[in-house]
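The structure appears right after this line, and notes come after that.
All protein chains of the complex are present and in place, except for one that has been dropped.
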Amino acid sequence: MNTSELARRDKFQFSMLLNDKRYRSYTFQFFALFILICAMAYLGKNLLENLAAAGLNISYSFLGEPAGYDINQRLIEYNSQSTHLRASIVGVLNTLLVAFLGCIAATFFGVTAGILRLSNNWIVAKLMMIYVEIFRNVPVLIWILIIHSVFLAFLPQPKAFRGENPEATMLWDAFAFTGRGFYIPKPVFYDGSFIVIVTFILSIVGIFAFRYYARQKLYLEGKLLETRWTSVGIFFIPTLIIYFALGSPIGLEYPELKGFNFKGGIHARGSLISLWFALSIYTGAFIAEVVRAGIQSVEKGQSEAAGALGMRPNFIMNLVILPQALRVIVPPLISFYLNITKNSSLALAVGYMDITGTLGGITLNQTGRAIEAVLLLMLFYLAISLSISAIMNVYNRSIMLKER
Amino acid sequence: MKTSFILGAVTVAGLTAGAAFAGTLDDVKARGKLNCGVSTGVPGFAEPDANGVWQGFDVAVCRAVAAAVLNDSDAIEFVPTTGKTRFTALASGEIDMLARNTTWTFSRDVDLKFEFVGVNYYDGQGFMAKADLGVSSATELDGATVCIQTGTTTELNLADFFRSNNMSYEAVPVETGSEAVTNYLAGACDVFTTDRSALAARRANFEVPTDHVVLPEIVSKEPLGPLVRHGDNNWGDVVRWTLNALITAEELGVTSANLEEMSKGTNNPEMNRLLGSEGNLGEMLGLDADWAKRAIAVSGNYGEIFENNIGAGTIIGLARGVNAKWTDGGLIYSPPFR
Partner (left out) sequence: MSENNSFVRKEMISERIPPAADRGLVKWVRENLFSSAFNAIMTFISLWVIYSITVAVIPWFLNGVWDAKTVRECYDLLDGKSGACFAVLNERFPQLIYGFKYPSSEYWRPNLATVLLIVALAPILFRRLPRQLLIFSAVYPFLAFWLIWGGSILTSVSAFLGCAIAVICYRRFSSRSFALAVLISLIAANVWWIIGGYIVDLNASFLSLEVVASRDMGGFMLNLLLGTIAVCLSIPLGIALALGRQSGMPIIKWICVVFIEFIRGVPLITLLFVANVILAFFFPPDTSIDLILRVLIMMTFFNAAYIAEVVRGGLAALSKGQYEAADSIGLDYTQSMRFIILPQALKISIPGIVNVSVGMLKDTTLVSIISMFDLVGMIRGPILSSTDWNGVYWELFGAAAAIFFVVCFSVSKYSQWLERQLETDKR
């Protein structure tokens, strides 16, 4: 008589809900669910009672009303008569903009510092250690405030560019770095610019195709094709020919000092610059540690073996060490990217109009719709986080498959 | 295990059974403390001094109400609020009244369900610019960069002003007033805009105040006053008439110096009704007869409060202007005590 027969012969009794392992988990789960539902109902009831007592209601109609305020840094058309919804979208794009720029710069800072920390140059390694420790151990909010005030205090204001003997001058008459932000030339597209852009994209595709072809040739026939100069050629020549053939359809608009401010060009506001810099240098310190740990995680034997095979140092780094280190580096790296996105919500400390500044800031203040606005705000961040973790899971699975 | 101990302890510390919605007056009396929402720091209007004692023009209203209701002008819990948190703090019952440079607008009164009980300062939004910029009027500000504190009506007024004058501008939103000043002084903006009273207060603090000019335009009406929640009319009456008592006291010439003498009874019936030697106004409010006398005793009548906190004799140096009493051609006017 084996156990399964025993089980079948047992009659179900209520005491089994508590004492029998097979049913006990149902009891637990039922209770957990029950408590959860009760808690939800209780909180919901309180919410409704409180709202009724204060004479308020939950309504999203405020999103369709005119916002009434202006946003300086914006990627899409917006004016004070646009709706709160559009203001929120401007905020969303600003969040994504600073997060995207921040991720790139943080990776740059982090990888540089992480590799230099392992450098055999004593003074460089120590400097990088100081950088990492100082930035990791001080709250990011303090860094944002300090770096913002550094920008304010040390960069010249537009006024300094004025006059016969200006205190500050523009870089190549094209770039102006002021306390109000950076002004850089803006490309202007005339008729025919579309063809130039398409040509440019096609030539980049061409480079990849050519490299793929060269590799196939090398693997299959053992012929080594020259790729470097050919790539450079494909990159420049067709685009330049088309560009001049069409009579320079893409121009540059330079910033110029007019009235109170610089006009023209692209204006990256001071708040964007300082937030971007602060977030990336802060997160860079964390990334540096991850990069260092990743490189150190590759056993010394690997690089020695590669050396014994006669590989040159840069090949050892690119073909042996980095591919193995990346497996350790990338998962935490992605969660740091996520952190940048979330930390960008501190933008309101420097007045950068991200989603927390528009929807969670001015819109919330002006309409008083706190519950609705904060809920939307959380949903937005949640959506970003979940999509990034989805990407991360895909990546994790892809590197797991390669493991033998 | 150790951690659950702390939970118990903190719960004991944090849970204050109090009250929110019905009968604020009774709640305040039962609690023995008035929860008053103030700003996080505007010189002259509400700021903690070096000893952490709140001082200022708005704070004086809180103190008067506390004295009238609780007979103790220090029985107040000052709750610092930002532009973002002030309305939810009031709506959720965290504070009993809000005295924080809040502009009386239609939507706040009607849509957000608050009750403005009066106006203690008539303000208007203005601009301050550096003198060497050579600007003499706000209409010359086309293309200027403007520093502005977020979370206030000023950013809406600013947008409206530039839009109606067909000018462009660049807003630099800043979270706190002191950071707006830092930005302005560092040159991150050409102009700083906020209520003219606050502009005067900030300018007075600059190293060389004469390097900065307040432009003549007033681009908005900003009636600032204390507010309470909708729906508790009795409490609203207490706050409203405490403010009115301060105003009436100035009109009738009752000051902190002659208060004791006047409260013994005079020939002026309205003064007698105000100070409780005649009639039963206090009883109607649910307070005792001396309520107004105590409110005035804290820091004097409206005029004295003005002079001591923001008047010409202080570092803020504001003139009475439209905030003079109506008999002097100003707007400060109280309905009669009858």
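Per-chain numbering from 1; labels A and B assigned in written order.
Please note the rule applied: contacts are C-beta pairs under 8 Å (C-beta built on N, C-alpha and C of every residue); 3 or more make two chains touch, one makes a residue touch a chain.
Predicted, not measured: the structure shown is a model, and the values here were computed from it.
A.B. asks: For the full complex, can you list every visible chain touched by the one that's not shown?
C.D. replies: Within the full complex, the chain left out of view touches A, B.
A.B. asks: Which listed residue, B:Lys84, B:Arg229 or B:Arg273, touches the chain dropped from view?
C.D. replies: Of these options, the touching residue for the absent chain is B:Lys84.
A.B. asks: Which residue from B:Cys62, B:Leu112, B:Leu185 or B:Val254 sits in contact with the chain not drawn here?
C.D. replies: B:Leu185
A.B. asks: Which of these, A:Cys38, A:Leu75, A:Val138 or A:Ile391, touches the one chain of the complex that we don't see?
C.D. replies: Counting the whole complex, the residue in contact with the absent chain is A:Val138.
A.B. asks: Hey, which chain A residues sit against the chain that's not shown?
C.D. replies: Within chain A, the residues that touch the unshown chain are 25, 28-29, 32-33, 36, 43, 46-47, 49-51, 53, 116, 119-124, 127, 133-134, 136-143, 145-146, 149, 153, 342-343, 345-346, 348-349, 356, 360, 364, 370-371, 374, 377-378, 381-382, 384-386, 389.
A.B. asks: Quickly run down the residues of chain B that touch the omitted chain.
C.D. replies: Touch set of chain B with respect to the missing chain: 1-21, 40-43, 47-48, 50-52, 77, 79-82, 84-85, 88, 92-94, 175-179, 181-182, 185, 205, 207, 315.
Heads up, the rule we're going with is that only the chains that are shown with their structure count from here on.
A.B. asks: What whole-number Å value describes the gap between the mean CA coordinates of chain A and chain B?
C.D. replies: Using C-alpha averages as centres, the distance is 42 Å.
A.B. asks: For the complex, which residues does chain B have touching chain A?
C.D. replies: Against chain A, the touching part of chain B is residues 20-21, 83-84, 87-88, 91-92, 108, 111-113, 133, 141-145, 150-152, 155-156, 158-160, 163, 169-175, 182-183, 186-190, 229-231.
A.B. asks: In their complex, what parts of chain A are in touch with chain B?
C.D. replies: Interface residues on chain A, with respect to chain B: 50, 53-56, 68-72, 80-81, 149, 152-153, 157, 159, 179-180, 258-261, 263, 269-271, 348-349, 351, 353, 357, 361-362, 364-366, 368, 370.
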